[in-house]
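Here you go, one structure.
Every protein chain of the complex appears in place save one, which is left out.
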Amino acid sequence: MSDTAYIATAWIATFGSLGLYSLWLLRRGRKLSRSVPPDERRWL
Amino acid sequence: MTVDNPTTGAGRPPGAASDRPTGPPTTGSTATRVLGVISLVGIAALVVLGVFLTPADAELGDTIRILYMHVPTVSTAYLAFVITAIASVMYLWKRTEFWDLLAASSAELGVLFFALTILNGMLWGKITWGVFWRWEPRLTTTAVLMLTYVGYLAVRQIPNDTRTRGTISAVIGIMAVVNIPITHKAVDWWRGLHQEKTIFGTVDPDMKGLQLFTAYLGLTVFLVLFSWLLIHRFRVAWLAERAADVGVDAAIAERRAERAVPSSAGGAS
Partner (left out) sequence: MQPRVLVFAGSNRSGACSGKVAALAVQLLAVEAVLAVAVAVFYDTTFRTPVLTVGVALVATVGIAAAGAVYGALAARLRSGTTLLPLLLLPLLAPVLIGATRGFEVALGREAGPGWPWVALLGIFAVVYLTLGALLFRPLLEDA
């Protein structure tokens, strides 16, 4: 692999991981909201 | 007909008996949407600048492009661990769920950003040293520090009452963060004896112009992204606790309903 490939891997892996984690968070949030009564969803 | 009210939440029928405000069906809010948009725009700008527009560094060459992410991820990770420690102290003082969940959420994000730091460091090392990993002091202690917080997350998964879990996690969170500067100092002294080319050691202190701007942009973007992630992660943790409470209440109600059913003739139990 060339240096450019390693640099590209670093960028793709970093923002790819963050993107996937963000999607997982958002999906989990929606799923949990459905199982919690509306008046319990307040967080503060 | 339902009223869509941003304060009280979507879907409440007008004149509903409960006056308590209700939450939205997602963990999003105006604040997170603003932060999210800023993050996305910032990431796009960082990619364009960091990958394409900034020139290669005189000493580091193109590996500086990895540094534009490596420095922000490690800074964000350390910030996350400090937030965990502060929230842990507050939990031991106030004993409220808010501080416990904030500490745990921040720790999880800290582990994520720290893992990315190690990944970027390995790729930088492959280009610079020709190997992904060396058992040199900084890398070894970095991996060990990661283990500390992985242990924190592992402890939170052990079934326990919330107060015990919170107390134990808080103690670990406080003990672990204090270890960070001590370990850094130990490694710096060790390194003083054995000079080696390292990722921070070769950062040009005279970085200026577009490179410096990109470096600061990276720090800012990751900070905003971390804020967005932390708010969502906290809200998910909060909802998980509420969902667990609902589950327990439902199980209790079901059990009571079973006991309320009159037993059939013949004494079947």
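First chain written, first letter: the chains are A and B, and each begins at residue 1.
Just so we're on the same page, contacts are C-beta pairs under 8 Å (C-beta built on N, C-alpha and C of every residue); 3 or more make two chains touch, one makes a residue touch a chain.
Treat the numbers as computed from the prediction; the structure is a model and nothing was measured.
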item	value
Visible chains that the absent chain touches, using the contact criterion stated earlier	B
Candidates B:46, B:69, B:139 or B:172 - the one touching the absent chain	B:172
Identified contact with the non-displayed chain, of B:44, B:58, B:154 or B:212	B:154
Touch criterion as defined above, residue of B:29, B:183 or B:227 at the omitted chain	B:183
Chain B residues touching the omitted chain (full complex)	92, 137, 141, 144-145, 147-148, 151, 154-155, 158-160, 163-164, 167-168, 170-172, 174-176, 178-179, 182-183, 185-187, 189-190, 193
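Assume only the chains that are shown with their structure count from here on.
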item	value
Contact set on chain A toward chain B in their complex	3-4, 6-11, 13-15, 17-18, 21-22, 25-26, 28-30, 32-44
Residue ranges of chain B in contact with chain A within the complex	9, 11-12, 18, 20-28, 43, 47, 50-51, 61-63, 65-66, 69, 73, 98, 112, 115-116, 119-120, 123-124, 126-127, 225, 228-229, 232-236, 238-240, 242-243, 245-246
